[in-house]
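One structure follows; several queries about it will come next.
Every protein chain of the complex appears in place save one, which is left out.
Lettered A, B and C in written order, each chain numbered from 1.
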Amino acid sequence: MLKAAVLGATGNVGQIFVQLLNGHPWFKVSAVAASERSTERTYSEAAKWRQTMPIPEGVADLDVVDIEPKAVKDVDVVFSALPADVAGKTEENFAKAGYVVVSNASAHRMDPDVPLLNPEINCGHVSLIEEQRRKRKWDGAIVTNPNCSASVLTLPLKPIYDEFGINKVVVSTMQAISGAGYPGVPSLDIVDNVIPFIGKEEEKLETETLKVLGSPSEPAGFKVSASCHRVPTLDGHMEAVFVELKREAETESVIAAMENFVGEPQKLKLPTAPEKPVVVRREEDRPQTRLDRMEGNGMSVVVGRVRKDRAFRGVKFVALGHNTIRGAAGCGVLNAEYLKAKKFI
Amino acid sequence: MLKAAVLGATGNVGQIFVQLLNGHPWFKVSAVAASERSTERTYSEAAKWRQTMPIPEGVADLDVVDIEPKAVKDVDVVFSALPADVAGKTEENFAKAGYVVVSNASAHRMDPDVPLLNPEINCGHVSLIEEQRRKRKWDGAIVTNPNCSASVLTLPLKPIYDEFGINKVVVSTMQAISGAGYPGVPSLDIVDNVIPFIGKEEEKLETETLKVLGSPSEPAGFKVSASCHRVPTLDGHMEAVFVELKREAETESVIAAMENFVGEPQKLKLPTAPEKPVVVRREEDRPQTRLDRMEGNGMSVVVGRVRKDRAFRGVKFVALGHNTIRGAAGCGVLNAEYLKAKKFI
Amino acid sequence: MLKAAVLGATGNVGQIFVQLLNGHPWFKVSAVAASERSTERTYSEAAKWRQTMPIPEGVADLDVVDIEPKAVKDVDVVFSALPADVAGKTEENFAKAGYVVVSNASAHRMDPDVPLLNPEINCGHVSLIEEQRRKRKWDGAIVTNPNCSASVLTLPLKPIYDEFGINKVVVSTMQAISGAGYPGVPSLDIVDNVIPFIGKEEEKLETETLKVLGSPSEPAGFKVSASCHRVPTLDGHMEAVFVELKREAETESVIAAMENFVGEPQKLKLPTAPEKPVVVRREEDRPQTRLDRMEGNGMSVVVGRVRKDRAFRGVKFVALGHNTIRGAAGCGVLNAEYLKAKKFI
Partner (left out) sequence: MLKAAVLGATGNVGQIFVQLLNGHPWFKVSAVAASERSTERTYSEAAKWRQTMPIPEGVADLDVVDIEPKAVKDVDVVFSALPADVAGKTEENFAKAGYVVVSNASAHRMDPDVPLLNPEINCGHVSLIEEQRRKRKWDGAIVTNPNCSASVLTLPLKPIYDEFGINKVVVSTMQAISGAGYPGVPSLDIVDNVIPFIGKEEEKLETETLKVLGSPSEPAGFKVSASCHRVPTLDGHMEAVFVELKREAETESVIAAMENFVGEPQKLKLPTAPEKPVVVRREEDRPQTRLDRMEGNGMSVVVGRVRKDRAFRGVKFVALGHNTIRGAAGCGVLNAEYLKAKKFI
């Protein structure tokens, strides 16, 4: 068993990391770090645990430590659920101290020498680690997963991009409140409401998508236009996707490409890899956020309503993924599994 | 005062017609018709009144009559809030009996000789009435308003189309539950959920938009691709709109076009015409469904987040309108006001 | 394995029966019956499956049959999720045909010769079956579980009643929308709303509570006053309970009584019996509906905020239970398990 630290362990994504690593066959949480307000308390005291499953026993009594390499001893891998402003410097410190940091934070995602992995799509980008170590002169590494809405969007786009080519993508999101963390969105702001703005979300979705679907050195060569909206759901980001294809395609061919898609995590049978990264539903009214967000234990993206587009030579569909699992902690855990399988950890 | 009948008066849109006509300077509800289950009861008995303002006094005690011309006597105009399947034949019967039917139903909207009016945009289409009367050999007329999501979309598109031309429109909607009428959407289907499907809504939005923005005889010459979704809000349809323009345009020019837009109803000072058909907000997080849906007494469309589009030569923005007022009964009342101003009633 | 039929299998509680019996160690669903509209279709076609787990494989392809003994062949036990108006006569027909009917319907709950079992409390009431068979001249039997709100209320009351005696109970409920079945509560009626009325619910709660807590022949001798309200939650009934005790009691003694409470199902280690029928939380803000409703796989009632009452010599607390599991299908399955353990099936 490898020992894992979780940075930012008391926040919402931190709690999901703790939950997903509970009973994990390879990793065991042995350190939890959080901002000063939390330290000198055990995890069960510091984290206002808000998940429906109970707080894992082995973690409840861990002392919360400071978010510094010297406070986090004797671990084999570091998961970061830090907020972006703290993550930048802190994750570098851990990498300098020799740790492999598997991060959900946005701080380093777009650094050219940092892999941004949605592992079924581009786990080969781990090749950037070598460059990162050389340039930054550290033994550790920072590996990131995409923003929640980009994690969901890129999975169905990958097989389409490979088989038919893409000119343009227009995407409109309906994102859950858990994406804003805790306390996050005030209830007075979202009950009976839609907020058509999420800070920096559109920029992330428009740029990260291309990095994930590109080569290690170059983003994918198409355009993405996003409009991002918060809706009153707890978990699960729904996205309406319009794709202008390079090559004409039958709807059934597009569906087949998505259904047949598997990646390295499936081939390596990584513990957190879902059987199918993309599940296509044929009913006219699926996927639905509440009913389908836990597909593949929250690691599959569920696609539905695949149909011809009237305005483009292309297709349109809706895609749904669990924002704190596939879109955050689950993607991080899968990244760590891949890094271990490839001996980076 | 002109006497008005409301057909389908007990349903949700019927109740909004009754509410909007309460205290109206020109029209007075003097007959309410509903399906057989409702008749032999007064309106207050038959309608399970679900509005926050009280049931209007003059209407509460009206007897509910059958939805037939012979049951509805001595009225000057007929408002129809009938469901589509009943509306087709029934509205024809009323037109044959000499009534001008101002309808919210979809049954006749796409008939080539029936005006589909969002009055600030295309009230000139009333010219079709002459053809309608000649071909159908009746003295009455059927005039319709667009589907709720098309009513909202077309208002901001009109000034853009006129000034810059449009090649393509991609639109993704987040529609309120009141759009499905009553009882409509079961609560078990929509609490903590998004349903990415509304029957026939995308087809209506894609076709009605072009009829409204076209000439009386020909639809507008661009393409619309829609994806329609139900979200857990009570009233107000939010739409994320991506527009590929014919001619390059600065964002500020697009905003100016929308802000300066007025139509015949404003010039004629019709009672229900909002001061501004399109209100543009500059805040980064507006419009919001709950906060802004009553702008202009529910008759204005509120636009926000107007910005350049990354994938198109064009703009993107969000638009919000009240689906049962601007998108249904309010648009119908405004149509009737225009028809009266032009002596059709 | 015993073969089970589910009557009313396509409704919401019927679906929960099917879900809970999936993988059950003793029972296997081999017949599904529903009203005529559903028949001549398979279960997966007839049931609009709305659960988050997939429709169980062995049941999906069963043909839906009519709700009559002759249509349901070769089963060992019959679970009834029928609506009250259908259940009365139909369940009698099944009992006459020799079946043991484990029913969630209200039709026969208050019949003096029909056991109304919340099994940890009063499984001894199965003694009524003998009388039932003799009087009604049938070989089968009807056994019922309480209404959802009574199932939740009676579990914490039982140890209090036994140890301290009860003079009066005042209870105010906050009930989830799934309690009304499907389509049930229209979303327009419940978003941003509380409805302070649920048809016949207060009467059921006031009378069933006393039957469950009484002897087979006589209701418990205290008074219950209920006020029942629908709130916008999906699952889980929260109840504010005020108890006037016969004998003075310390709060900690009341808590201890609830925590130590176990019943026959726990002693017999029945498969569906939760380890603890009543779980007491000490935090000031628990139980919470969404976080705690699945405690004990939805079979435990979670109690919190146990405190002295200002107006009574007594205690007050809140109790939460899952209305379609402990309050309906789960209680039914536990009843069936008890009946099998006691050789009634």
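Worth pointing out:
Assume a contact is a pair of C-beta atoms (placed from the backbone, for glycine too) under 8 Å apart; a residue touches a chain by one contact, two chains touch by 3 or more.
Source: prediction; values computed, not measured.
Listed residues C:Pro56, C:Pro146, C:Pro232 or C:Gly296: the one in touch with the omitted chain is C:Pro232.
As for the chain not pictured, it touches chain C at residues 168-170, 172, 174, 191-197, 206, 223-227, 229, 231-234, 236, 238, 240, 242, 284-291, 304-305, 309-312, 316, 318. Although one chain is not displayed, chain A still touches it through residues 12, 50, 177-178, 182-192, 232-234. Chain B residues in contact with the hidden partner, per the touch definition given at the top, are 50-52, 191-192, 290-291, 294.
Convention: only the chains that are shown with their structure count from here on.
Rounded to whole angstrom, the centroid-to-centroid distance between chain A and chain B, based on C-alpha atoms, equals 41 Å. Chain geometry summary: the mean Cα position of chain B and that of chain C are 47 Å apart. Multi-chain contact residues of chain B (touching two or more other chains): 191-192, 232-234.
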